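The complex appears here minus one protein chain, its other protein chains still in place.
What follows is chain A.
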Amino acid sequence: MDIPVSRRALSRRTLLGLAAGLPVSAALTACGSSGPGGGNVGATYWYLSSQPQEGVRAGAVKAFNKAHPKTRIKDTTFQNDAYKTKIKSAIGAGQAPTIIYGWGGGTLRTYVEAGQVEDLTSWMGEHSEVKKRVFPSSFGAATVNGRIYALPCECVQPIILYYNKRLFEQVGVNPPESWDDIMALVPRFNAKGIAPFALGGQSQWTNMMWLEFLFDRIGGPEVFQAVIEGEKNAWSNPAALTALAKVQELVKAGGFIKGFSSITADSNADQALLYTGKAAMMLHGAWSYGIQQADGGDFVSSGGLGYMNFPPVAGGKGDPSNSFGNPAQYLSISSKASAEEKEVAKEFFANGVLQDAEVKQWIGIGSLPIRVGTEKLLAASKSADFLQFTYGIASKAKTFGQSWDQALSPMAAETLLDNISKLFQLSVSPKQFAGNLNAVIGK
C-alpha cells in the first residue's frame, strides 16, 4: 500500500508545526500552572518544609482532605527563606495560594493595605468557637487597624537559649546567669576548641535574635517600640548603641562559631553544631527543640540539651522574663481566590486547623500549640519539661515581642537584616548601624 503524496506532506507539516509549537505551549503552561485552582473545587495552601514540622502540617491537610471528600486542599512546601520571597512575588502577581501562611505583623499589614487578604473579623464573630479555641494573645499580630485578617495557628515559639549540658560538664562551667557570665564563658570554651555559640549567620534573622534580646535586656521593650512607632532617630537611643556594641564585643571575643556568616539556618546546620558538640550554646526558636530531637540521635532523649531564657544584662532596664519570638503562625485567605476556594479555606479554618490530632502531633515534637486547654497533654508528653518551660516563658513574659523582621515593613526589615549581617562582620560600627536604620524609620 502506498501513501498518497499529499497526505504524507500534510503529516510532515503537522509534525513540524507540532515541533515548533511545543516549546512555546510548554512554556506558556509552565507560566500559568503555578496559580491557584487547578481544575476541581479546592484551595491551595503553601507552607514551610523541613521536618518534623512539615509532617504535622501535611498531616492536618491530609486529615482534612480525607474528612471532606468533595473538596480538596492542595499543599505545596517551601524552605523558610525561599518562601518569604516566593509568597510576596506570588501575591504581587495575583498568583497567591488561597491560604497564605505567614507571621502576621508588618508583612500582613502590607497585604492588608494592598487589599490582598480577606477581612475575617465578621467570620470570627460568627465562629466564636474558633476564636475561643486559641490563646487570646495570639490575635495581636493578626490584627491590623482593629480588624482581624488572619487565623492564628500552630505554635507559640519563644526564642530560647539552648546549651549542650555535656560540654558544660566537660569544661566544668555553669550555664550563664548574666551577660558577664556569657563573656566569661567564651574564653573557657574556646580554650578547649569548642565554639561558645552556634550561629547560622547567613540567614540574618538568626543574628537579629541576639539584638532583640540585648535591646530588651538593656533598654527594655520601649527601645524597639519607639522604632515601630516611627520616632525620629530611635535607633540612636544610648541603650541601642550599648546593645550593638555588646554584640560586636562578643563577635570580637570569638563568641560565635568559625564561619558563622556562611552557615544557613534553613539547612539546620547551626543546630547540628550544638548536638554534635562543636558548639556549646545557641540562641534559637522553640521549634529547634523538635529538630534536635529528630536529627540529634539520643542527644535530647538522654538529657543532653539544656534550655533557659536569655540572661539579664547587669544594670539593664528590661524585665528578665521578657521574651521574643512568634506569638503564633498565621493563615490568611487571599482576596483574589474564587468564592469556592474561599469556602474551602474557611471550612479548613473551622474544622481543619489545630484539631485534636494535630495538637497531639505538635506536642509530640516538643512544640507548644496555641490551643487552650492542653495542660494534660503537655504534662503527659515525653517533652513535658521543655513544654512546661516554653509554657512558662509564653505565659509569664511581661512582654512577648514579635520578631523584628516580621514587625517592620519589608523594606525596613531588609535594611535591618542587611545591616545586622554587616554589624556581625564588624564592617559597620554601632553608630553607622544606627544611622543607616534611622534613615528608614517609618518607611
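Basically, a residue touches a chain if its C-beta (ideal position, glycine included) is under 8 Å from a C-beta of that chain, and two chains touch if they have at least 3 such contacts; residues count from 1.
As a working rule, contacts and distances are computed from a predicted model.
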Since a chain is absent, check the UniProt entry for it and pick the matching name: "Methylaspartate mutase", "TIGR03943 family protein", "Transcriptional regulator PadR-like family protein" or "ABC transmembrane type-1 domain-containing protein".
"ABC transmembrane type-1 domain-containing protein"
Of A:A269, A:A294 or A:A350, which sits in contact with the chain we cannot see?
A:A269
Kindly state which of the options A:A184, A:A314, A:A357 or A:M411 is in contact with the chain not pictured.
A:M411
Among listed residues A:Q225, A:S261 or A:S321, the absent chain is touched only by A:S261
May I ask you to list the residues on chain A that touch the chain which is not drawn?
20, 24, 84-85, 88-89, 91-92, 110-111, 113-116, 201-202, 257-263, 269, 272-273, 278, 409-411, 413-415, 417-418, 421-422, 425, 427
